[in-house]
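Every protein chain but one is kept in place in this view of the complex.
Per-chain residue numbering starts at 1, and chain names A, B and C are given in the order in which the chains are listed.
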Amino acid sequence: MIKVGIIGSTGYAGAEIVRLIQGHKEAEVVWYGSRSYIDENYSNIYGNFFELVDAKCMDDNMDELAKKADVIFTATPQGLCASLVNEDILSKTRIIDLSADFRLKDVSVYEKWYKIEHKAPQYIEEAVYGLCEINRDKVKNARIVANPGCYTTCSILTAYPLIKEGLIDTDTLIVDALSGVSGAGRGAKVANLYCEVNESAKPYGVASHRHTPEIEEQLSYAAGKEMVINFTPHLVPMNRGILATEYASLTMKDGSLPTKEDIRAAYEKYYKNEKFIRLLPDGVYPETRWVEGSNFVDIGFKIDERTKRVIMMGTIDNLVKGAAGQAVQNMNIMFGLDETMGLSMVPLFP
Amino acid sequence: MIKVGIIGSTGYAGAEIVRLIQGHKEAEVVWYGSRSYIDENYSNIYGNFFELVDAKCMDDNMDELAKKADVIFTATPQGLCASLVNEDILSKTRIIDLSADFRLKDVSVYEKWYKIEHKAPQYIEEAVYGLCEINRDKVKNARIVANPGCYTTCSILTAYPLIKEGLIDTDTLIVDALSGVSGAGRGAKVANLYCEVNESAKPYGVASHRHTPEIEEQLSYAAGKEMVINFTPHLVPMNRGILATEYASLTMKDGSLPTKEDIRAAYEKYYKNEKFIRLLPDGVYPETRWVEGSNFVDIGFKIDERTKRVIMMGTIDNLVKGAAGQAVQNMNIMFGLDETMGLSMVPLFP
Amino acid sequence: MIKVGIIGSTGYAGAEIVRLIQGHKEAEVVWYGSRSYIDENYSNIYGNFFELVDAKCMDDNMDELAKKADVIFTATPQGLCASLVNEDILSKTRIIDLSADFRLKDVSVYEKWYKIEHKAPQYIEEAVYGLCEINRDKVKNARIVANPGCYTTCSILTAYPLIKEGLIDTDTLIVDALSGVSGAGRGAKVANLYCEVNESAKPYGVASHRHTPEIEEQLSYAAGKEMVINFTPHLVPMNRGILATEYASLTMKDGSLPTKEDIRAAYEKYYKNEKFIRLLPDGVYPETRWVEGSNFVDIGFKIDERTKRVIMMGTIDNLVKGAAGQAVQNMNIMFGLDETMGLSMVPLFP
Partner (left out) sequence: MIKVGIIGSTGYAGAEIVRLIQGHKEAEVVWYGSRSYIDENYSNIYGNFFELVDAKCMDDNMDELAKKADVIFTATPQGLCASLVNEDILSKTRIIDLSADFRLKDVSVYEKWYKIEHKAPQYIEEAVYGLCEINRDKVKNARIVANPGCYTTCSILTAYPLIKEGLIDTDTLIVDALSGVSGAGRGAKVANLYCEVNESAKPYGVASHRHTPEIEEQLSYAAGKEMVINFTPHLVPMNRGILATEYASLTMKDGSLPTKEDIRAAYEKYYKNEKFIRLLPDGVYPETRWVEGSNFVDIGFKIDERTKRVIMMGTIDNLVKGAAGQAVQNMNIMFGLDETMGLSMVPLFP
């Protein structure tokens, strides 16, 4: 049994890790870290675990935790993981960090967008960006996996094959995305109260959201050149789900535009064997309800011949493939398990 | 592997059976019956099953189905199961009926409340009311299991021990219940449109809801005498969940009222070993979010010394313990499997 | 023009007063009190008032405010109004208090249920309980009006005529109520976050909610004897609306139960000329959507001959008739205006 420690286990992403590990036959949680609820019964905080989890919340003593856990998930605000990690810890355990601390390779970009000093820049280089479908091989032996953001996972995977295959003009990519409210976390803020969010939709972080450089960095690797994009997140009234609608101009090849068969072939080239990516049939577009509670990424697309653009659309459950599910998927890869172990949930509908 | 046939597989309860059987290691669906969608791909109707279910919808030919299936789930409107069942079918397979056809022992009560003629009254006597926690032993060998209604499952289990132990005055029971919208089914009706239901709460079926005689019959068995109750269902804007808040006057014993320890002891006497019933600690009351997607029944209570009444509260997921989950639980009992097989999902939150 | 001052103008009830006064042709807001947002533009807090309200938030200096305002609405937590009011203030202005400070005539009941010391018990006697339809005459000349609670307004008005006319057994009244989330206020609490409330229903304050003694006191006046009731509030996922479903045993008269005509006659006796109370036709029950945004109280009922009980159902918009609307209605009465002035909004649907 893999012994799992969680720092930040009472946030939404942390609790989702707990849910997934409950259904994982080769792993068990040995440390429910939660600075806010130390010594409280975990199931007092999350009533769904009543009679399922019999444990008290612990602090975030990573040194202590490193002795007990084979892997530590840090589902914490930016900066915490970087402030705690050190060589001694990494000699005893492995870390899957759900914050942004190790996602960006350029520390100055991190410090500019997140407006905090990076406390452990020496580990940035070795940390592996844990977008499983793309970096699977590097994840295997990583000591630190930077688990991707929710918007980024969806945005990158939806466009990746077309960029990789040169089918779209990388200067034209626009990502317009919607998110359910759990992405905003469990902090007590007026802006996230039921009545503030319900019956409304709003853009936020316009041209300034922190997931922008993360998407750009990864897509730039795919493009083989630097990409700059527009990314606009919107908050919509639902618990879970991300929908990314992406626009790009198609590139001409030999005087003609790519066909829908070309586009589909590109997606299949990269995702044909991916168990968590479902390429939808022509004319079918993703809806967040069809992935809720699961680790799936659903992708569809449409060519608009009038404007010579392709519209790419992808959906994930932000707490699963966008956070806890991908973290468990990374754990499976790191420990040599079947990548889908504990992640075979059918999406819950309605 | 148990071969499962479903008639009505494209209703919400039917689709939930499909979801649960997908996660059940000793059963598989061999027949996706759906009169409305014959020959369509099942995953066209329910996109969550895309790449998980590769099958077309079939008709409701129960004779044919009986040859192929070890058990047939009928998740259909009232009257259909009774109109199809016959001795030949029952000689080849077993039936778990999610409609009301075989729930009431008195056919005249059925015909009065449902306003349809019963087409197979000869099977009413042998049919077993499949409230697992109470009728487990009878379910084992049943040919026909009448799977209880959603409101009824919740309402009965919440009050059962106190009635059984004579702690409440059976003439005073009032059940006030809330339900999510999936309980209304997937029929295209104006009343169930998003905009009609959202941002509103309403009572319906006041003093006339069809689950009333079902609750009364079962509780009367527990009481050892005939009970008549008030039952008021309300529709509230959420997908899943039933919450029953029940009121009854406490009975005096030796000049004093039962204490909360007495009440708790009664619940524990009947439910201590029940894996799907969670008796909440003092001061904690059930919330539908804590059981969503699971087969749990959460129960709490409060004595009001000012009015000498006890308020009993119970929650279930109407599609799981209130329909598909209990149906699978019955199947497990009927086929000698561990009763929890395929039903160990952690409730999904948020 | 009546000059209106509001203390607590940035809570939901306070903002609803602002909305209503905007549409009131004989009143204007001269003081937008908000301790939390002093000096901020009011329309920064509530974007719906952008370009409609050009004012900054002020403190809660009631002495200063008393000089400027003809009437002060205190839409603040319990205890604040009582701590600020004094003879000098009351010599200059009149107060409509939306908190509970002056609702209960017995200060010990107040202190027991609210667990705070009452700072101005000398004004309790003269304060008028502002349930307009019942206390209209006393409101006219009041210096202090205690604006009723949301649950209480709905609960009392729904049962009042039947109690007044002796049609129900006052020992048997049970009030089971649902509320939208705006009733919980705009404080930043985890329990009221979108993801905590959405897709769930829960009871709370079981046998202990503070509106219980308020309902009991007023209904006791109607009954002419002390009443003790059960009151169970539930939170359901919607912004606005209260639905009270109330149960009571019918009283026999001359050996027979009251008929539905008797019940209707009782309602009509008290409400026939009430513009804000709509008595629904037989078989029609209230739904919160039909009163949203308006000052209406919709009432329906059903006799259950099997149990000899009547089920009474009422709905209001908790922020209008349950708070700001009733406050404006009280203001209209106090200043000799048409009672419906500024309150003729058609309910907004969908």
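Assorted remarks:
The rule is simple: contacts are C-beta pairs under 8 Å (C-beta built on N, C-alpha and C of every residue); 3 or more make two chains touch, one makes a residue touch a chain.
It should be emphasised that the depicted structure is a prediction, and the values quoted were computed from it without experimental measurement.
Here is the thing to keep in mind: the chain we left out touches A, B, C in the whole complex. Here one chain is not drawn; of A:56, A:105, A:119 or A:234, the residue touching it is A:234. Check C:32, C:49 or C:123 against the missing chain and you find that the one touching it is C:49. When the omitted chain is restored, the residue from B:161, B:203 or B:237 that touches it is B:237.
Summary of contacts with the chain left out: across A:37, A:114 or A:285, the touching residue is A:285. Listed here are the chain B residues that touch the chain not shown: 12, 181-182, 186, 188-190, 192-199, 237-239.
If you put the missing chain back, the residues of chain A touching it would be 174, 176, 178, 180, 195-196, 198-204, 206-207, 228-230, 232, 234, 236-241, 243, 245, 247, 285-289, 292, 302-304, 306-307, 309, 311, 313, 350.
For chain C, the residues touching the absent chain in the complete assembly are 12, 15, 19, 22-23, 46-52, 182, 199, 239-240, 278, 280, 284, 287, 289-294, 298, 344-350.
Throughout what follows, only the chains that are shown with their structure count from here on.
Distance between chain centres (mean CA atoms), chain B to chain C: 38 Å.
The distance from the centre of chain A to the centre of chain B, with each centre set as the mean of the Cα atoms, comes to 37 Å. Rounded to whole angstrom units, the spacing between the C-alpha centres of chain A and chain C is 46.
The multi-chain contact residues of chain C, meaning those touching 2 or more other chains, are 195-196, 198-199, 237-239.
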